[in-house]
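One protein chain is absent from this view; the other protein chains keep their places.
== subunit A ==
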Amino acid sequence: MLTAYVLLLAVLVGLALAAPFLAGRRHGSVALHAGGGLVALAMAALALAALLGVGAPHAGLTLPLGPPGGAASRLALDGLSAWFLLLLGLSGSATALFALGHALPRPNRRHHAAGPADRAPVLAAQPLFLAGMALTLLAADAYTLLAGFELMSLASWVLVAADHEVAENRAAARLYLIVAACGAVALILAFGLLGAGAATGTPAGASAGTPPGTPGGLGMDLAFAALRAAPPEGWRAVAVLLLVLAGAGAKAGLVPLHVWLPLAHPAAPSHVSALMSGAMTKVSLYVLARVALDLCGPAQPVWWGVPILAAGVAAALLGALRATQESDAKVLLACSTIENVGLVAAGLGLAAAFRGADLGPLAALAAGAALLHALNHGVFKTLLFLAAGEVLHGAATRRLDRMGGLIRTMPWTAACALVGIAAAAALPPLSGFASEWLLLQALLAAPRVGDLAFQLVAAAAAACIGLAVALASAAMVRLFGLAFLGRFRTPRAAGAEDGPPVARWALALPAALTVLLGLIPGPLLDLAVPALRPLVGGTGLPGPQAFSLAAAEGPRYLPLPLALLLGLAGGALVLLLRARSPAGVETGPAWDCGFIPPPAHLPFGDPLTQPDAAGFAQPLRRMLAGPLLRRADRDAPDRSSLDRPGHGPPALRDPAWVLLFVPAARLRDALAAQAERLRGFTIRRCLTLSFATLVLLLAAIAWLERG
């Protein structure tokens, strides 16, 4: 099975190499998207087979590639990898289908001019992006994992910069590259620390200061098996946890390193945004889970999960809050991604804490919630980003203020988006509710960890996550209501239309999958058992639970009977009312509290009488976002003239931006200014500087050699 994956990776690389030759051709991009989609589909099928235990058990595979002087790179496929590969395959094939649908020439219209998404580097980056994510998930040693992670970062950077004529996209790509580089540094350091622990064997020897391995660390055994055998302890464990949280969290969008995400994800072409939000953030979470829960071993204490939980809860709250305020559809969806990534991370943190407290079943519950939510979010966020892409094609805008009424001109897209919205708003019986129910059950059971401090943390986390879930629901209602309901806000919206048939299927299939995943969370959790094993160890794994979700003991969630009941109630209602009430409806001008219908020169009514994006966000802005996002509410009317509505500054400042990124940029400028002074040095001073550096380095080596 691993061999098949290696072949698929080779196919992806081949597609990337062929891209420059295919880019100019008539059906070049069609072939590339079709190839990428088929590879992704094959990945999903293989992962499903692996999770079901079909085929031979997979020993690791060693590739004759690797860093110079180091060990060859190793691949392996365990349950955790397979679970995330399944998600990657599903998201990848849906996005490829969407891109394919829009790349196919349509008979009744002129072939559209080659846009930024049709350029050779962009086309080449897409298979590489998929390959990087797959390589990260398949890696069985740190070098391979980092190589895959970096390939993923760089390829997605190319994709973010695809439309680089726009200054904002350039800025977003630059910020993305900076954060990705910082994250990579943190991850490399984390693996270095892990490897150093593994190389010296006992942590006691390490703390005495013996040099770990050979200089440069190339002699370290960075295979996962070796790392797992020597879990870090003491300060090393703290450092590894924080570094991994920074490295993987920066890529996943955990607070406070999330500010790039609402800028970079929307800048890419829509199907790439879908893949980035749906799959790439999950690959980063996989790295977090792999290192913090698997490689660092089961012997970590309760507090081990607290930083992960805290970062996750903060991301959930901040992401949901920002999603209620953004007025750009894709930015809104990116903020919602931050929220969902936060929920998954909170589940992982809880699992770590439960494991530390020897509460095996609860750890399995929390980790199961995290895995299930990762999959569910991957599917419904792919769907929503693709729907946003379809709206971008149809109505030529990403701004909610220029949409409205699209349900009448784009019925197909609207229906699929409604499914995604309902799942994202955690409405039963769709998929988002099932995994969030499981997560909340884990949170509500958290006080069973006897420690009072942890209980307080859990109570605060429960309140914050409840708030985040409700805010996400508000954000999704706002998105759907402003984009698809109401009157047209622009003539463009009135002339929008659904995408080509293939692209419609690219929306309908994830929508169907969202419904399906919501109805069968129990079997899915059974499927996830091999993936839970590396996270929580062998104890307390959930037993078979046909068609229901049971928390460790007690409460159960049975989506199938619930859906049946809902259908029964709705059907009975329709039949009853058909008998008792006159059939059909009449249409007329909106009553609108008795206001007269709009005059003929306003075909869509007066646009000012329909709530816009800022208007719908106003209650939550005034109640929560103003205080939390550092923005004074200035909705009071402008007193100087009565006919001018009061408008506050539209930009909300993210606290992470204000507190972390702005000072960091200032520090960089200050350091650069100091470094600039070196240029004015005389030759005497330069020589002194070199000499002093040499002496210092020699002294450091002498000190280290002394031990």
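We take it that a contact is a pair of C-beta atoms (placed from the backbone, for glycine too) under 8 Å apart; a residue touches a chain by one contact, two chains touch by 3 or more; residues count from 1.
As a convention for this text, contacts and distances are computed from a predicted model.
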{"item": "Which of \"NitT/TauT family transport system permease protein\", \"ABC transporter ATP-binding protein\", \"TonB-dependent receptor plug\" or \"NADH-quinone oxidoreductase subunit H\" matches, in UniProt, the chain that is not displayed", "value": "\"NADH-quinone oxidoreductase subunit H\""}
{"item": "Residue, one of A:196, A:293, A:426 or A:528, that touches the chain absent here", "value": "A:426"}
{"item": "Option touching the unshown chain, where A:444, A:529 or A:628 are the choices", "value": "A:444"}
{"item": "On subunit A, residues whose C-beta touches the chain left out of the figure", "value": "404-405, 407-408, 422, 425-428, 433, 437, 440-441, 443-445, 447-448, 450, 452, 455-456, 459-460, 462-467, 469-471, 473-474, 476-478, 480-482, 485-487, 553-558, 561-562, 565-566, 569-570, 573-574, 577, 580-593, 604-605, 609-611, 615-620, 622-624"}
